[in-house]
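Showing chain A:
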Amino acid sequence: MIFDLLLAAALLWSAVQALTTPDLFRAVVLFIVFGLLMALAWARLDAPDIALAEAAIGAGLSGALLLDAVGHLRQKRRERSP
Partner candidate 1 sequence: MFDPIPWLILSPLIWATLAFVQGPGRGGRLAVAGVALQLALAATLAQQIIAGGARVYAVGGWGAPLGIDLAADGLSAVMLLLTQAVALPLAFYARAYFAAHAAPLRYFWPLTGYLLAAMNALFLSADVFNIYVTLELLGLAAVGLVAVAGGAGPVSAAMRYLLATLLGSGAYLLGVALLYGVYGSVSLAALAPLIAADAPTAVSLAAALMLLGLMLKTALFPFHFWLPPAHGNAPAPVSALLSALVIKASFYLILRLWFDLFAPIASVTAAQFLGALGAGAVIWGSLLALRQTHLKMLVAYSTVAQVGYLFLIFPLATGAAAEVAASAWQGGALQAVAHGLAKAAMFAAAGAMIAATGRDEIAGLAGVATRLPLTLFTFVLAGMTIMGLPPSGGFSAKWLLLGAALASGQWWWIVVMLAGGLLSAAYVFKVLRQAFLPAEEAAHFKPLPRTLEWPAFLLALASLLLGLWASEMLNLLGAA
Partner candidate 2 sequence: MNAPLIYALTGAALFVFGVTGLMLQAHLLRKILAFNVMGSGIFLVLVGLAQRTGIPDPVPQAMVLTGIVVAIAATALALALARQLLDQSGEMRLPEEEAGKDKLDV
């Protein structure tokens, strides 16, 4: 129960941070952390299938896509202001 409350608090914290941190790269990393915490929450909810999918797709693939986008964005910015 205490673990669940802590996990819930961590979920809320990482979500708020991911949505408000000024630095985009940090925001995406925090979002990946959020995804991994979600996977943990699914495990606590007796949903191992979702936990697996969340870790692989929600955190993993989404994270890769988003990191790639941030990289692309930074590259674009460097080109514009050398």
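Keep in mind how these were chosen: all candidates are chains of the complex that A comes from, given by their letters.
Everything that follows uses one rule, which is that contacts are C-beta pairs under 8 Å (C-beta built on N, C-alpha and C of every residue); 3 or more make two chains touch, one makes a residue touch a chain; residues count from 1.
Computed from a prediction, not measured in an experiment: that's the story for all the values here.
All listed chains 1 or 2 share the complex with chain A, though the touching one is 2.
Within the complex formed with candidate 2, the chain A residues making contact are 1, 4-5, 8, 11-12, 15-16, 18-19, 24, 27-28, 31, 34, 38, 41-42, 44-47, 49-50, 53-54, 57-58, 61-62, 65-66, 69-70, 72-73, 76, 80.
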